[in-house]
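Note that one protein chain of the assembly has been removed; the remaining protein chains are unaltered in position.
What follows is chain A.
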Amino acid sequence: MSVTESTSASLGAAPGAGSRPKVPRDLTPDAPAPARPSGRPTPRRGFLRSLLRNRKATLGVGILLLFGALALLAPLLVPGDPTVITGSGSQAPSAAHLLGTTAKGQDVLALTLWGARSSLAVGFLVGLAATLVGVTVGLAAAYFGKVTDDVLSLVTNVFLLLPGLPLLVVLAAFLPPGAGTVVVVLIVTGWAGAARVLRSLALSIRAKDFVAAATVTGEGSGWIMFREILPNMASIVMSTFLGVVIFGIGSQAGLEFLGLGDVSVVSWGTNLYWASNDGALMVGAWWAFLPSGLCIALVAFALSLLNYAVDEVTNPRLRVPRRRRAGVHAPGGGTVVSGVADAATSNATSPASATGHSPTPVLEVRDLTVEYRGENRTVVGADRVSFTIGEGEVFGLAGESGCGKSTVAHAIMRLLRAPAVITDGSVRFCGRDVLAMPDDELRSFRWRDVAMVFQSAMNSLNPVMTIGDQIADVYTTHERVSRSEALRRAGDLLELVKIERSRLRAYPHQLSGGMRQRVVIAMAVALRPRLLIMDEPTTALDVVVQQEIMAQIADLRRELGFAVLFITHDMSLMIELSDRMAVMYGGRFVESAPAATILAEPRHPYTRALMNAFPPLTGPRTELRGLADGVRFTDIGDLVEVVGGHWVAPHDEPDDDRHDQLRDEEASE
């Protein structure tokens, strides 16, 4: 399962994705964690470098190198045949025999060091061969596809299913004994695991866009396999290899312990076989038994550490986060740096508070600052953001992907998770300090007071629960009603958004995209919250369904009278629906005014660029002009009120010329 995870991570910097996203071209829906650092290192070099920085990896490599050196130097350290009897039997460790002697009188230290040679050689040989077969099968399946893939995956799965050790035992019993037999048998039983992982990986990479792009540009298939697909498999090939080596060393030891290998070969497995055969433990000669087992365990541990590090590097989410002082706790709490709540109350210079629509705002956000704290650098997701939403008001928040609008939305409900931290500012709901709420108060505040419609309905519904149960959860938790009563109310809700009551028993995947979004909206109004946050509620839907959904929301609002924080990058939709709106860029507000004012008289160059991103459907053609490449606004100042209720961040005048020109063109239409 971690395979697909780490795949996507290691593919992040696939060819073509390396350049920084230009502003503001990329107007796709943004993830809950925007403002993410954009440039990622190329997979291979960056991968090895981060691997070497990983503590687990360095420890693992260190142990392996130590054992490798001991194995190589064994003839120098303990010269001569290790099986020769050099002392009396079963002697405890002493100066003459540092690790004691076996029941026969052989030196345990010599046997252990020499044993490393055979054990490591067999393990790595098996690892190499089985991985090679796995890569070949994986690439062949992805390359030829269709019947070849079917046959190969069938064979792989059958081999994988056959119980390994019993098969090993039976094979070893029929084959003539010897070290070569053990290697062959281990490869035969070990390749399938590698092949299965690498096949599905190769197939998933083959399906990626950059491979399709390479195909379209006319690259040969061989080139695609070896230059596009194989390099992206590097980290998984490595962890597969490590896994097979662990399997090889362990199974070799197991086989030899059972006496199925060549018992005259000196290896850790045969050492243990003899220790057991001579009854070393029964006479208390633990030293004959301990070293070889410890060696196997240490080598396997080192390999596991290395494997684990590869996983962590390719899938950073697995890394254990450092616990922070202030109540960082996993899903549930929302992360707030302590002391934030009172720190901000004194700061009354915030402009947006003056733009309040009604005397008692439903929501009052003041100087909200959110940081994404990475290991190497910190990115500010929202920077001193202030606004208020009045009773029943629709407040729009516009901006490109990654500008921080979802960060603001999540911060209001304290849904942000590490590495995002609210470092400053306050969020007040009807006068209550949201950031200071204890856990249980926060839980009842969520959904009852403020509910949220997330951008992707498919992903925000639990795939293995019926939608009825998911709606009922809201009632059983907040209203403490029985399940049957909760389900009855859930049915009413569905009817409210014009879905048949019978669909309560449906699972999310059985509904269309539009229906799912309506279910989510129904769920959001279940407790009649005073504020509904809608984070791009229609982005994933087609235009017709989009219209239906927006009409639905308008109906519900008329009926229930909730205020809305409406987030989108669709300026026309926003201007149509919002009473007031704000435009956000790089975590800061650049302009805030009644929607009609913004439409008639956008003042900030970024606002104008954003509005021009959608061409008019009628009238003469106009040239689409975003911001020129590389134009970025930095150090955006606090909003200044230019006219009553119209706040704009100070900006450079030269930009205005170009945009004045644009505006003239618009005016001439």
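The rule we apply is simple: contacts are C-beta pairs under 8 Å (C-beta built on N, C-alpha and C of every residue); 3 or more make two chains touch, one makes a residue touch a chain; residues count from 1.
Here is the rule we use: contacts and distances are computed from a predicted model.
Colleague: The complex has one chain missing from view, so what does its UniProt entry call it, picking from "Sarcosine oxidase subunit gamma", "Peptide ABC transporter permease", "Cytochrome bc1 complex Rieske iron-sulfur subunit" or "PatA-like N-terminal domain-containing protein"?
Modeller: The correct option from "Sarcosine oxidase subunit gamma", "Peptide ABC transporter permease", "Cytochrome bc1 complex Rieske iron-sulfur subunit" or "PatA-like N-terminal domain-containing protein" is "Peptide ABC transporter permease", the UniProt name of the unshown chain.
Colleague: Give the residue, chosen from A:68, A:105, A:259 or A:392, that touches the chain omitted from the document.
Modeller: Of these options, the touching residue for the absent chain is A:259.
Colleague: Among A:79, A:163, A:222 or A:431, single out the residue that touches the unshown chain.
Modeller: A:163
Colleague: Which is it among A:221, A:277, A:360 or A:459 that touches the chain not included here?
Modeller: Only one listed residue reaches the unshown chain, and that is A:459.
Colleague: Out of A:231, A:293, A:513 or A:645, which residue would touch the omitted chain in the full complex?
Modeller: Considering all chains, including the one not shown, the answer is A:293.
Colleague: In the complete complex, which positions of chain A touch the hidden chain?
Modeller: 1-2, 5, 32, 154, 157-158, 160-176, 246, 250, 253-254, 257-260, 272, 276, 281-282, 284, 286, 289, 293, 296-298, 300-301, 304-305, 308, 311, 315, 317-318, 320-323, 328-332, 410, 413, 415, 418, 442-448, 451-452, 454, 456, 459-465, 473-474, 477-478, 507, 509-510, 520, 523
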